[in-house]
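See below for the structure under consideration.
Every protein chain but one is kept in place in this view of the complex.
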Amino acid sequence: MYRTTVKRHDLGIRILHWLIVIEGVLLGLTGLQMGGIWGVRLFPGGGTWALHVVTGLAWIFTSLYLLYYLIATGEYRWYGLRRLPYGCRYLYNEVKAWFGMGGHVHEPIKFDNDREEYIEKLVPTEIIVWWIFVFLGILIMLTGLAMAFPQQFQPLLQFFDVFKVILGGGGYSIARSLHTLSMFIVLGIFFLHVYAVFLYRMVKSIIVGTREEPVS
Amino acid sequence: MTSFRVDPISRIEGHLKIECKIERIPELNNEYFVTECRAPVTMFRGFEIFMVGRDPRDALLFTPRICGVCPNPHSITSAMALDDAFDATPPPAAILIRNIEEAAYYIYDHLIHFYLLIGPELGVIMGPEYGAPILPPVAGIAGLSKGIGTHYARCIQVQRRANEVVAMWGGKFPHVTSYYPGGVLVEPTLGRIANTVTSLVPLWEFVALTHIQDIMNLLKANERLKEVTGAVLGVNVGLEDIGIGTGNFLSFGMMPEVESYEDDWLDTSKRNNSLIKAGAFYDGSRHPLDENKITEDAKYSFYDVPDGLHPWDGLTVPNKDKPGAYSWTKAPRYDGKVFEVGPLARMLNTFGMEWRIPRVHPITGEDYGDFVYRVRNPKGSVLDRIVARAACVLLVANSVFKYVNQLVSLVKEGRVSTMNKKPVPKEAKGRGLWEAPRGALSHWVKIKDYRIAHYQCVVPGTWNWSPRDSKDRPGPGESAIQCGTTWVPTLNVIEIANALYSGWGDVLAQALTKLNPKYARLNMEPTDTGEYVNATIALLVVRSFDPCLACGVH
Partner (left out) sequence: MRVSRRDFIKIAAASSAAFVLAQYKMDIIKVFAQHGDYVHICWLNGAACTGCSVSLAQAADPDLLEVLMSITTYTSGLPIALPDWMYVVHPASGSLAVEYINDWIKHEGPGPKILVVEGAMQSPGFCETGGRDFRDWVQDTAQAADYIVAFGSCSSFGGIPHAKGNPTGAMGVQDFLIEVGMEDKAKGVINLPRCPGHPDSLILVLASLLEGVVPELDKYNRPKAFYGRNIHEEQCPFRAFYDRGIFADFGQSEQGCRFKIGCKGPVTWADCPTRKWNDHTSFCIEVGAPCIGCSEPAWPDGDYAPFFVELPQVPTLLGYPAESWGTAFAGAAALGVAVHLARRAMKKKTAEKHKEKGGD
């Protein structure tokens, strides 16, 4: 088995990815500051809220654009919902192996040099991460919009209000809790994601676009 | 024997009715007198039930809503109960701010009672010369220029100014929001202090000059009243002879001194240094207060709970269909006896039978002469209650300037902290005792798992408007109405006014009829034999207590 240098992510994906990263970090820091969480206080002046909301809106559109881009370039097929069980099985086996039960799965990424296309493009856990991001993204968006524009998004607040049966509180505080909670989960996944991409030596690919891929 | 009832009663707070048995007394010109009275309180909400399970601090904002006439006493009493439970003694500035806020509030409350609630009756008794200013201005601005209703109208504006001081420190009135266990949330800025002084000066002037003068005029008019009743009944009956109480008076004390807060104030068996002292006044003298002697009966109350429980063990289990019950108030007793609470109890416990209160202008230093009064009826009466209320408000209007000055000194020294913040305890209990305008108020809270596990309020309205107790003894209000001197004339208000001052009734009739022709029948109630009797004196007795029933039942 040998490796060959392959163009893994085109420029569009890379730009969109890093845009999302910058926006995410900004949102996290402004959000933590607004919520008075962990004593984060990096932004002086009165613009923290505006910065958070404007970045939030930008973040929504960037994410939508990324989705569109993945679909348009056909990349989306690697992330499709149908592949989620495959990702989960992989994760399950890896975790077992880590505790010494059964062997590690070999890196499944394979490149077909003849047809110049991937046979398998992803580490399967990436599918899981992707879908968690999608789900949380939607939740953050809805809760964020409900809080930022309570007047315009009153139906959203009413929707969240329904959960008071289990959670107590009311629409706004439920939205706010979910928003905060999602933010923390994104942060957790973010740690794992960053660790994983170093682990799998993929950082280069999301910066310059190429990676040494194993050829089948 | 026959009977009548008055339901509803206006110009009091809340839902109270009186049911009176009356008899003609041959020795008293064969006039009707009340021989037995029941005073049912007919509305219940259930604070002691729906506060259980909540964050203890929510009591600070729930309990004021027991009563919008006296929200502040509930705020401070719940705050003191929580100070106790949180083990958080407020810093000096907070004690002073609490005093200032309560003092301003207190001025509003007592003034409202004298002018707007009981004023119209007193105005009629005081006649065209002295009474007119405290009657509602029956002829609009034209009336005001003739003096009619000038003090009544000014009271509406003055009480508003008093409450602006409350709002300065408490956010808004009714229902301030700035109390907290271990202090207050608001900081003593120089702006707040300056505005407070500016507003307080005209308040002091109204209290010390206008209001006290009206009281002195009332005392004069009372002599005239006695002459007239002497002519009709054969005995002189003045306002000191009606609404006679039990002679037992309870006070919990109010307005602590900063210096002795921990040694004197926090120990409720002392409270000797505060503006109003705590104590139980009976057999003609004051005895130290003993919290443990407070109990509540419920034999005639709409609750399925045992008699004689101390508020630490108190229960509130409503049963609106309970046989034999007739009131939503419980029956608080002290040392097993019926005790009256209120301004008279405060004055007796603090100063005894004779009171002397200076009237020195807080800014100019001009001396307007002391206000001196000797208690006319040591068992309590309509007159003594009214004068005691005025004496209290003068006392408070004087002392609030002291608190402001002390606060200024603290600010100059930089001792501005208003908060001794403590976390919500997992398990604790605490109680607050205070003098609300209508009398002794106490809140009793137990905390379990950081939540309210038990909350009992024993409120002035509960004390004074308690129904009969486990030994079938009537409450203070009921006793005062059935004390034997509550005359129920068959003459109407107009006729009585004419008898007091000739032509006066006709003037009143003219004004009232414009409002509604039926006013000639004011306070005339049908008896069960179809006769009409005049309930004015019974209502005067009721109103002399300044009843508050939302408080009483909570």
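For clarity, chains are labelled A and B in written order, and residue numbers in each chain start from 1.
One rule holds for everything that comes next: a contact is a pair of C-beta atoms (placed from the backbone, for glycine too) under 8 Å apart; a residue touches a chain by one contact, two chains touch by 3 or more.
Nothing here was measured: the structure is a model prediction, and the numbers come from that model.
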Original post:
Looking at B:A81, B:I357, B:A428 or B:M524, which residue reaches the missing chain?
Top reply: B:M524
**OP:** Check the options A:I13, A:L26 or A:V123 and report the residue that touches the missing chain.
**Re:** A:V123
Subject >> Chain not shown: contacting residue from B:N163, B:T268, B:S301 or B:Q406 >> reply: B:N163
Original post:
Tell me, which residues in chain A touch the chain that this view leaves out?
Top reply: 3, 33-37, 40-41, 43-50, 98, 104, 106-107, 123, 147, 150-151, 161, 163-164, 167-174, 176-181, 183-185, 187-189, 191-192, 195, 199-201, 212
Original post:
For chain B, which residues reach the chain that was dropped from this view?
Top reply: 5-15, 42-47, 49-55, 57-58, 60-62, 65-69, 71, 112, 116-117, 120, 136-144, 149, 152-153, 156-157, 159-160, 163-164, 166-178, 180, 183-187, 189, 318, 320-321, 417-419, 421, 511-512, 514-516, 518-519, 521-526, 535, 539, 550
